[in-house]
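A single protein chain has been omitted; all remaining protein chains appear in their positions.
Residue numbering begins at 1 within each chain, and the chains themselves are lettered A, B and C in the order written.
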Amino acid sequence: MLEKLKQKVYEANMLLPKHGLVTFTWGNVSERDTETGYFVIKPSGVDYDKLQPADMVVMDLAGNKIEGSMNPSSDTATHVELYKAFPEIMGIVHTHSSWATSWAQAGRSIPCYGTTHADYIYGEIPCVRCLTKEEIDTAYEKNTGLVIADYFKDKDVTAVPAVLCKNHGVFTWGTSAENAVHNAVVAEEVAKMAARCEMINPQVQPAPQELQDKHYFRKHGKDAYYGQ
Amino acid sequence: MLEKLKQKVYEANMLLPKHGLVTFTWGNVSERDTETGYFVIKPSGVDYDKLQPADMVVMDLAGNKIEGSMNPSSDTATHVELYKAFPEIMGIVHTHSSWATSWAQAGRSIPCYGTTHADYIYGEIPCVRCLTKEEIDTAYEKNTGLVIADYFKDKDVTAVPAVLCKNHGVFTWGTSAENAVHNAVVAEEVAKMAARCEMINPQVQPAPQELQDKHYFRKHGKDAYYGQ
Amino acid sequence: MLEKLKQKVYEANMLLPKHGLVTFTWGNVSERDTETGYFVIKPSGVDYDKLQPADMVVMDLAGNKIEGSMNPSSDTATHVELYKAFPEIMGIVHTHSSWATSWAQAGRSIPCYGTTHADYIYGEIPCVRCLTKEEIDTAYEKNTGLVIADYFKDKDVTAVPAVLCKNHGVFTWGTSAENAVHNAVVAEEVAKMAARCEMINPQVQPAPQELQDKHYFRKHGKDAYYGQ
Partner (left out) sequence: MLEKLKQKVYEANMLLPKHGLVTFTWGNVSERDTETGYFVIKPSGVDYDKLQPADMVVMDLAGNKIEGSMNPSSDTATHVELYKAFPEIMGIVHTHSSWATSWAQAGRSIPCYGTTHADYIYGEIPCVRCLTKEEIDTAYEKNTGLVIADYFKDKDVTAVPAVLCKNHGVFTWGTSAENAVHNAVVAEEVAKMAARCEMINPQVQPAPQELQDKHYFRKHGKDAYYGQ
């Protein structure tokens, strides 16, 4: 079932090594199917150069495996919670990409220092809190999703399609698996430039709000005029 | 029309990913035609691996599209102002290349710390001011060009073929599209080495003026002796 | 003899340049044969692009060459001591990979700042002391192994499969040559992110112990559930 979507999710997963976002198997991509409500995700711990479209696993939003001969990604429960909480999220990416993860390990949100960031993300990329010992010990991956969902519950999740999980890595999302990968590339590039920017000027301040508004809204919303 | 120039501008645009200066569509190159006064520029938001010479857009200096089935780069109005203000500029590049943009985000001009810089650029690479809210809200891209043009109005724009726009990215120019790309590569390399140089020695001073003069003038002007 | 193991050790050695862990000949990989107790190691100072499976050298644990037309790696005596001290070590890697070596030169252990580290290594990657002048002058490579073995003598060497040698480089080990290379890639990536993490937040603290436990034990031991 969902063979076309498996192909799409496979291709989106293969973009992670292409863009240098993953080492070994440290990443996973999923996309939701609008009709069935299921989502398709990468299997757990399979090398990218051995991955096949048919290996993709079909899951429902209760966390049940619907189809697939392999175990789904160990982060599947996090994907479930994000899909459940935010109907507008259609694709999700998780990576340990190097610069974004360095910010996550540092426990800091990434300020918006420029228009590269503002072109895609409205305001800082937040770093959400570490889970408590109890949250970790009971249902770690599910609670990771709940902590993210709690942070965004009164915010526009489409305007900030990326989040850092403290001491862990980065999750991004979008209108499809491919779009979520696009945002993962943006998050990594923005994380790199923000770190270097602070090295060059330790007193740097975020970009003026009017500049952030201009760049975000020239690409998003009803008055957008970027692209074709 | 201008099919040869479209080919040249296409090739110059394709040098950006080759030299690692762009992620996705974050860059654009144009070149001016001496005869017609028009310039040819990359279309807006088109992936580099789908770009074709025929996609290039022909514009006049009033900002009118003369030929092309696509929208021109969203930064076209900035190119227009630079071509209008400086007849000696024949090609222009805009990128968000990582190190140069980190300096732009930091709001700092790049000092001339060595001969790699002095071989191509006479003095620091300036970081021009952010636009005011009014400048942003009225005609952002055009005003970006005007702020750059104002900075260089009493300076030799050929001796400093690069500028940082605060919180944004870098513009470079030259005697052709290809030469402007060359200067974009130089600006990125110089930005990288200047940041690392300050990390290695926080008290570093710019290179002595006589050394800057020597390197710049052995490659430029009537007494140049570098090359064939 | 041991032609299959030579092939495996050859392939594991070739993974070092593939993963960007070595410059020139600055690295070596070995694997132990369970039956004979011998181990197979790369020859000394041979370029990776000229290396052949047949060049691999067979050694015993007394440091005698059993087979091979070339000299074994100059670090062979270190491998010998590690194999002798820890029967659970089946493969060993030594490199001067850039980030791990920068920590070794800095004389600092790498704190566990996140789950990328905790997924593979339980607690910090230790930096063991420099050898004394006497240890260096008498049997340098052997004493390097003895200093490492002494550090791990009352610890679980499989839970911390990497060590930094002060002012030198990194050794990693595992259940095979290939697995040891895997850990060498992890050590380099973790070293890179830890350095950047401290740059982004100089006051950063190690990841909470419960998070380290969670990630380590979801991949290791009887309750592991990661992978297939």
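Simple rule for what comes next: contacts are C-beta pairs under 8 Å (C-beta built on N, C-alpha and C of every residue); 3 or more make two chains touch, one makes a residue touch a chain.
Note that the coordinates shown come from a computational prediction; the quantities given were computed from them, not determined experimentally.
In the whole complex the chain that is left out makes contact with B, C.
Only one residue in the set C:Q7, C:S102, C:T175 or C:N201 touches the chain that does not appear here, and it is C:S102. Of the listed residues B:K42, B:H79, B:R108 or B:H182, the one in contact with the hidden chain in the full complex is B:H182. By the touch definition given at the top, subunit C reaches the unshown chain through residues 23-24, 26, 43-46, 70-71, 74, 96, 98-99, 101-108, 130-131, 133, 136-137, 140, 167-169, 195, 198-199. In the full complex, subunit B touches the omitted chain through residues 113-116, 182, 185-186, 189, 192-194, 196-201, 204, 207-208, 210-211, 214, 218, 225-228.
Simple rule for what comes next: only the chains that are shown with their structure count from here on.
Of all chains in the assembly, none touches subunit A and also subunit B. Here A is the chain whose Cα centre lies closest to the centre of all protein Cα atoms. Between the CA-based centres of subunit B and subunit C the separation comes to 46 Å, rounded to the whole angstrom. In subunit C, no residue touches two or more other chains.
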